[in-house]
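As you look at this complex, bear in mind that one protein chain is not there, while each of the others sits in place.
Presenting subunit A:
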Amino acid sequence: MIHRDMVCPFCGCLCDDLVVETEDGQVVQVDNACTLGSNKMMGAWQHRLKSPVMRDGGGWRDTTYEEACEYAAGVLLDADRPLMYGWSSTQGEAQGIGVSMAELLGGVIDSTTSVCHGPSILAIQEVGHPGCTLGQVKNRADLVIYWACNPTEAHPRHMSRYTTYADGFFMENAFRDRKLIVVDVRKSDTASIADEFMQVKPGGDYAVLSALRAIVRGRADVVPKTVAGVTKEQLVRVAALCKEARFGALFFGVGLTMAPGKYKNVRNAIELVDELNRHTKWTLTPLRGHYNVYGSNEVFTWMTGYPYAVDFSRQIAFYNPGETTAVDILARQECDACLIVASDPGAHFPKQCLEHLAEIPTVLIDPMQTATTPLCRCQIPTAVTGMDASGTAYRMDGVPIHLKKFLDLGYPTDTEIIGRIFKQVKEVKHP
């Protein structure tokens, strides 16, 4: 069977033009998706865990959904400071139940935002977000900057759907009329196709952004000959290109949020965009990685007022990144139980955090075996949203998109499993 207009549940581009062919409950062909998307679609139906598994002495045993959910609820109820982490590759509906459960338990809920664009949010909270939808960029932008990111490898269709290779409604020949500037510490694949590549010394983004701001302000005289490895001539040239643009779009990746300076780098980028907005139209968008990490920020914000790292131990929502973020809580060995949903800290958290995760009762809700599996006590497999479950996800520009289901493999959805655990928690906490 051919399913058209399917949405890719991989990265924040949420491409919604996929054509998926299924035969006898198997995916046989995926069209329009990039390598990342098609790898997920082609592989995700076959590499699932067959049933929940539980640690048994030195090994593992299969178990039922009933026992696994009961175990998860018990672990969370027994804990003084449970941590509920992940939430980026799941449905908005499941995220909502997660927040309610964290509140009832007096726990901490955090999403993978804290280790990707958390610092971008901190910067946005300080100076605002001059953003727009990707449709605006596609149709209007005549200058695109990719700063400290590599969409060719991390968001492979971003350029063909929304920027460099996309048609623009207000442009005669979008491909020729659009200029591309790449700023990075290394010459990535994206850099090699740029009109202008600015190579910054590692850790130098803040200085380069400040220099550009000064030049745009008309104070090129205070800028030294080179700034973090970039020559003044190039800075002046880039600043002029930015000012001449009719509509400029700056996209940035975790190269800014993870580098020294972290959220201050992003703040400086936003202030550069502000400065440019005195001359022409500019916008800025973080390139979000997981397909629904933006959704976790939205859902957490409507429900608690804060976008991630929300701590309910004081019975009200409390938010203090650096203290209530997952990495810090784990590194300080503060939580005594952990529920991980649709994310893989085993692969992406520093070793010190994983050591603690392995020590406490950790429950993982994820369709497949991951690097976190060995560290947990119980894993509950669920359906993959956008494949055998439908649900809501938010694109990197904040547009909610409905993901459609095209397969039925008999797995419960994340919403169902978290709902079941929540029900048992409520029976004890709210009889």
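Here is the rule we go by: a residue touches a chain if its C-beta (ideal position, glycine included) is under 8 Å from a C-beta of that chain, and two chains touch if they have at least 3 such contacts; residues count from 1.
The rule is simple: contacts and distances are computed from a predicted model.
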Identity of the absent chain, which is to be given by its UniProt protein name, from "YeeE/YedE family protein", "Tryptophan synthase alpha chain", "Molybdopterin dinucleotide-binding protein" or "2-oxoglutarate oxidoreductase, beta subunit": "Molybdopterin dinucleotide-binding protein"
Contacting the left-out chain in the complete assembly, out of A:Leu354, A:Ala383 or A:Ile418: A:Leu354
Residue of A:Tyr206, A:Tyr263, A:Phe312 or A:Phe422 touching the missing chain in the full complex: A:Tyr263
Residue in contact with the excluded chain [from A:Arg48, A:Arg140 or A:Arg288]: A:Arg48
Of A:Ser114, A:Thr163, A:Asn297 or A:Thr382, the one touching the omitted chain in the full complex: A:Ser114
Touch residues of subunit A, complete complex, unshown partner: 10-11, 35-36, 39-40, 43-44, 47-50, 53, 55, 58-60, 114-115, 118-119, 122, 150, 152-154, 156, 185-188, 191, 199, 201-203, 254-255, 257-260, 262-263, 289, 309, 321-323, 325-328, 330-331, 344, 346-355, 358-359, 368-371, 373-375, 379
